[in-house]
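Quick one: this structure, given as structure tokens, is what I'll be asking you about.
With one protein chain held back, the other chains of the complex are shown just where they sit.
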Amino acid sequence: MSLTAYLTLAALVFAIGLFGVLTRRNAIGILLGIELMLNAVNINLVAFARFHGDLLGLVFTLFTIAITVAEVALGLAIVIVIFRVRRTVEADRLDLLRG
Amino acid sequence: MTLEAAGFWVVAAVLLASSLAVVLTPNLFHAVLYLAAALVATGVVFLLLDSPFLFAVQLLLYAVGVMTIVVFAIMLTERLVGERITQTSRDLLNGAVVATGVFVGIAGFLIRASPSPPRPPLVADTTPALGRALVGPFAVTFELLALLLVVALLGALYFARTDE
Amino acid sequence: MPGPDAVRAFILEIGLGALLLLVFVATLGIRGAERRVIGWIATWGVLVLAFTSFLVRPAPPALGGMFVQDGLAIFAKRLFLAATFIGLLASLGNAQPAFVRRAGEYHLLILSSLLGMFVLASARDLILLFVAFELMSIPLYVLSGFLKRQEEAVEAALKFFLVGSVSSAVLVYGLSFVYGAARSTDLATVARVSPATEPLLALGLLAAFAGFGFKIAAFPFHMWVPDTYEAASTPFVAWLSVAPKAAGFVALFRVYLEGVGDRAAAWIPLAAGLATLTIVAGNLMALPQQNTKRLLAYSGIAHIGYMLVGFAAASASGVAMVLFYLVTYVFGNMGAFLVVEAVARSEGSEATTAFRGLAQRSPLLALAMLIFLLSLGGIPFVAGFWAKLYVFWAAASVGLYWLVLVGAVLTVVALFYYLVVAKRMYIEAPERPGRVHLSATLALAVLICVGGVVVLCHQDGGEREQRQSRAVDARGDSRSGEPSDPRPRLQPHVARRRAPRERRRQGQLLLPLQEQGRARLRDPRSDHRVLPR
Amino acid sequence: MTLPVLSLITWSPFVGALLIMFTARHRPLAVRLIAAVTTGVSSLGALWIYVVYDREAAGFQFYEKFPLVPPLGISYELGVDGISLLLVLLTSVIIVAGVFASWTITVRSQEFYALLLALVTGVFGVFVTLDLFVFFLFYELAVLPMYLLIGVWGSSGEIRPRGIFAWAYRETGVGTKEYAAMKLTLYLLFGSAFILVGIFALYVNAGASSFSFVDLEGVSFAPAVQRWVFLAFYVGFGVLAGIWPLHTWSPDGHASAPTAVSMLHAGVLMKLGAYGVVRMGMGLLPGGAAELAWLMGTVACVNIVYGALSAMAQTDLKYVVAYSSVSHMGIVMLGAATLTETGLNGSVFQMFAHGVMTGLFFALVGLVYEKAHSREIGKMGGFGAVMPGIATAFTVGSLSSLGLPATAGFIAELLTFLGAWRSDHRWWLFPAVAGTFLTAVYVLRVAKQIFWGPPSPHFHHLEDARGPEWVALVLLVAVLVLFGMVPGLAITPVDTATLPLLARIVGF
Partner (left out) sequence: MDANVWLPVLVLGLPFASFVLLAVVAPLRRAGGAAGAVSIAAIAPAFLVAVLVWGEGLGSEATWSWIPADEGPTATVGLLVDPLSNAMLVLVTLVSLLVQIYSLAYLHDERPASLGRYYTFQSLFAFSMLGLVLSPSFIQMFVFWELVGLCSYLLIGYWYTRPTAARAAVKAFWITKLGDLGFVIGIVMLWSATGTFEFRALFAKAQEHALAIEGLGTIMFLVYLGAVGKSAQFPLHVWLPDAMEGPTPVSALIHAATMVTAGVFMVTRAQPLFVLVPAVLALIGWVGAFTALLAATMACVESDIKRVLAYSTVSQLGYMMAAAGAGAPYASFLHLLTHGLFKALLFLAAGAVIHAVGTNDIFRMGGLFRAMPQTGVVFIVGTLALAGLPPLAGFFSKEAILAGVWEADMTGPFLMLALTALLTAFYMFRVVFVAFFGRAPAAGHPHEPSWTMRGPLWVLAALTVLVGIRLAIGSVGEHHGPGWLPPLSVAAALGGIVLAWAAYQRGALDPGRLAATFPFSVVDVLARRRYGLDALYAGLYRSFILGFSRLIGWIDRYLVDGLLNFLSAWTLRGGDLLRRIQSGHAQDYVYGVAFGVLLLLIWSQWWPR
């Protein structure tokens, strides 16, 4: 398969992830969307690395994965603390600050 | 159709389907499971791209690790709520339009891009080189990553602990 | 292993790392209310580092070119240190329990974010850049929700985190394309990308721009800003409003001016458009605000727009002007936030009405606030004026007169809301008598900001430029006999290190930056392709 | 080393402001005395240079220069020619009168005088500086204190929102002093944005690496630059000069401002706008001036007639005077637009004459307001019987305003008329002349309403001007009449400056 195919696949996943982020109400659901977006990045990077015969992409991917994990962990912690304070994890209900 | 192509189509179908399921399914648990599927499918894509090491990382560290904490979080918040986690969605149409727009925008660039280069032959196993790179030129970056993880954990811990 | 040269390049980072360790150890060793000491340790440490930073000289690239310690980086680091010092100093007097008991976490997070900024300022490799970017960002999410019992604070943290994560995703998605197009993560290589793959590069840079746009809070990526500023603790917000933005701008310069070579001019319309949008939106949205912090948040967005004006000049002088703008912005904006902190502490309100009659209650504090507001408003005799002047100058030099006009006219709109605060302080009668009390450290921080705002206008109109123009003359390219060179004789910090080989024709502005890039290509050390194909 | 008399003039009030800020806390009399002395020093200096000024020689005299920022070509460069000489004199007259006219201010007088003096420094600075950049700084200094001066010490008018934009009126708070202060400040800064762009454009296009007026004067700019930069200057300075339709800040601002500030603002600051157009616009961009004179003159004609008619429609005394300024500034701009010697002399003369007369007006209006506590014309009447001195001074002011011979206003208008008919657009004469008639209509109508007629029982207790206030009134009236009878006092020096200016424009 060509590089473009992989890139297109990644773009689709990216868009789907974005869609999830935009439409999910549950904060955890939103996080899942973000995961998908980052996943698309990894596909991109690996595909480029393979097609360029280059290793940097793979290195990049490793870092991305690690950072993603960190972000998810932190995000979930925030969700939990939100839940503790506000008794909800619905992002739309969190609108004390506005305007 | 080569084997690789066939594999790609299959994996792509699975990946896209599970991704869509992640964002569309009403049940959050199911969504997590679909995400696991999507991550595994991604791992398979890595495999198709001759990166077995990354496949492993993806599977072990990412899919499993992420899954675990997400499930924990769901358990934590759901149990306290005491209701089923069926989540409704916000306006799907707006999201779909914007997401499609972004995709079309990206695709426009992809189309304009020069024809993709031929896939070069695989020179050698990349894993050792990867390892060397991490302790070589990217050592400092790696250190920073470590710090980052520590800090993230510190933050997560700070939020999650209930003492005081 | 890195040699002495490399150590020289890393000296500030190493020092900061040591400070981190020190704070960490202190956190483990000290308990309860004694933790206040941690704040002092961190503050003193940052102060020492700040002094050290003035001793640091540009060093050759380290890590095979990934890490540079050039004029831009050093300047940025000084700026971060100054901002951090003021921010830490101001939060020393913060007696809220969360800050006393959790001082260890608080300072660790701030310092690690600072380290992220340091590396970001020096990173010339996409991977390092991204990691540094994240290292800078992740502590900020935590810090903005540091008052984790407060509904607003955690809400703000979640919003900040969500928008930030998505932006990070977009950023790294873009970076992946940049890498894909350039086949390298080295910015110098990026600058040489063959036109055949350019659409991908363009896509990558655009997407990455969104990520940076989030960090600097350009419209429409700014939306997390007001909520976060309103909810988070004020000294932190003061710092948040300047340091990460400065880092974002430095990264922008690295990627978009150094990293695109001859095509920098292509960014002019985009940056100009974004600048216009940001200025207009920021200023308009600030108009109806009643909460001073929110007001300053929106005004900060507008300021980002003004900096983008300098960025839009896409010229060496533009970079210099934006850097100067950042300096004045650090002092002016932090100062304003700190006065808000003082007043809010005393009055229990962050609304603009809390400022009523401040001029009669605490004339000096009111005067300080007035000076900050005037500086933010770009009024002569204070630093902000020179800053605006210089970015406009840079834009005018490349013929962006319309942008200058838009910017200048919207300054007037901005003055409206600044003057509303001034009105509260000076025209309206106080609601209750008595001075506004503020802690000594906070007062000192405010004083430093006042000093910065006032002194900068005296010095930087003159001395700095003078020095630079002397540098120009020394190079002997003042082109005697050709007096009609209309460009202001201003050279950016980034260019001071290496003299350009040739002066460019009008219209091609990025010479010094490109020269740097090219020089690196000739430098064998810059080749870090150690990896097998 | 000669005495840097221009610096002395400029900075003396500033020193006064500092002294007041730091030494005279809670001592109102000391505040006033410091103000009187420091402005007095400026005035003596102004008088001195006026007397000593070499009327045979053209060009800038009392020249001072030292570099501020050499690489950018910014320097502290002072000098006066005939035009600025006269305007410096005007400023000194007005500020001395202003200090005396506001002698009775009691609320926060320390800050009031300090701000007032700072503002005056800005005004002097604008008139004497020859460096465009420093000019801009002084310009801002002259504008900014206005916000607080009006906001704190001003008075609010009574305007009930009506008409199609009533909601906008409620939204913006029309009529209040805060509104007026804000409007004035923002409007003037809006104008200064154009000025700044213009200055940059000149600097960049000249390539001379200098902001010096003298240096830039030697550059001939490309026609497009001339046109656009002149337009920028015209709009930017024109805001301050009250050109239609950018004038609406001035009635509100002047009406809301305290007496001394109105005097200074209408009397001097509006001139500053006109001065900017003449000095910067016409002086540096002769081609642009020649090309756009039609615009200037036509707008000026609108100003004259429109301002007069608007003044007639007002019911608030201060608004009447303020609109009369709009009308009279039209004469100033018209005179400049004629591009003739007489016209330009008339323009400068009108700057002076209008400055004094409007200063007088605002001083009087301030006194009347202070005593009667009303600005509504309809509520006043018969004041002539109880305050004959004020009535007389008001009459003199009115007469000068309507261009009666033997007052300075006549000379200015006559010269402008002469210039107008000799310009390329003869028809300008007619609106200008019509303006004088309309002025006669509203000004006498107001004078009649306020000072004539049967004395109202409400106002029997009112008193005439007293003590220091007389100083202001007599000074202004005397200057008005003196320059009206001996116009050569002003025109001889002015002519030395206008001729070279015109030579460049015509020669372009």
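Per-chain residue numbering starts at 1, and chain names A, B, C and D are given in the order in which the chains are listed.
In this section, contacts are C-beta pairs under 8 Å (C-beta built on N, C-alpha and C of every residue); 3 or more make two chains touch, one makes a residue touch a chain.
It should be emphasised that the depicted structure is a prediction, and the values quoted were computed from it without experimental measurement.
Across the entire complex, contacts from the unshown chain go to A, B, C, D.
When the full complex is taken into account, the listed residue touching the unshown chain is C:Ala202, out of C:Ile110, C:Leu187, C:Ala202 or C:Val309.
Within the full complex, the residue among D:Val348, D:Ile411 or D:Leu462 touching the omitted chain is D:Ile411.
Set against the missing chain, the residues D:Gly207, D:Pro455 or D:Pro468 yield one that touches it, D:Pro455.
Annotation: of D:Leu240, D:Met270, D:Leu429 or D:Ile505, D:Leu429 touches the absent chain (contact as defined above).
On the side of chain D, the interface with the absent chain consists of residues 162-165, 167-169, 171-172, 174, 183, 244-245, 248, 252, 306, 309-310, 312-314, 341-342, 345, 382, 384-385, 388, 399, 402, 404-406, 410-411, 414-415, 417-418, 420-422, 429-430, 433-434, 436-438, 440-442, 444-445, 448, 451-455, 487-488, 491-492, 495, 499, using the contact rule stated above.
If you put the missing chain back, the residues of chain C touching it would be 158-159, 162-163, 166-167, 170, 198, 202-203, 206-207, 209-210, 213-214, 219-224, 226-227, 263, 266, 269-270, 273, 281, 283-289, 298, 413.
For chain B, the list of residues touching the undisplayed chain reads 90, 94, 98-99, 101-102, 105-106, 108-109.
Assume only the chains that are shown with their structure count from here on.
Rounded to whole angstrom units, the spacing between the C-alpha centres of chain A and chain D is 64.
Chain B and chain C have Cα centroids lying 32 Å from one another. If you average the Cα atoms of chain B and of chain D, the two centres end up 70 Å apart. Each of the following residues of chain C touches two or more other chains: 127, 131, 134, 138, 141-142, 145, 148, 531-533.
For chain A, residues that reach two or more other chains under the stated contact definition are 7, 14, 17-18, 31, 47, 52-53, 55-56, 59, 63, 67, 70-71, 74, 78-79, 81. Contacts from chain C toward chain B in the complex involve residues 63-64, 66-67, 101-102, 105, 108-109, 112, 115-116, 119, 125, 127-128, 131-132, 134-135, 138-139, 141-142, 145, 148, 196-197, 199-200, 202-203, 528, 530-533. Residue ranges of chain C in contact with chain A, taken from their complex: 126-127, 130-131, 134, 138, 141-142, 145, 148-152, 154-159, 161-162, 165-166, 168-170, 172-173, 175-177, 179-180, 183-185, 226-227, 230-231, 288-289, 294, 531-533.
Chain A contributes residues 7, 14, 17-18, 21, 27, 30-31, 34, 37-38, 40-41, 44-45, 47-48, 52-57, 59-60, 63-64, 67, 70-71, 74-75, 78-79, 81-82, 85-86, 91, 94-99 to its touches with chain C in the complex.
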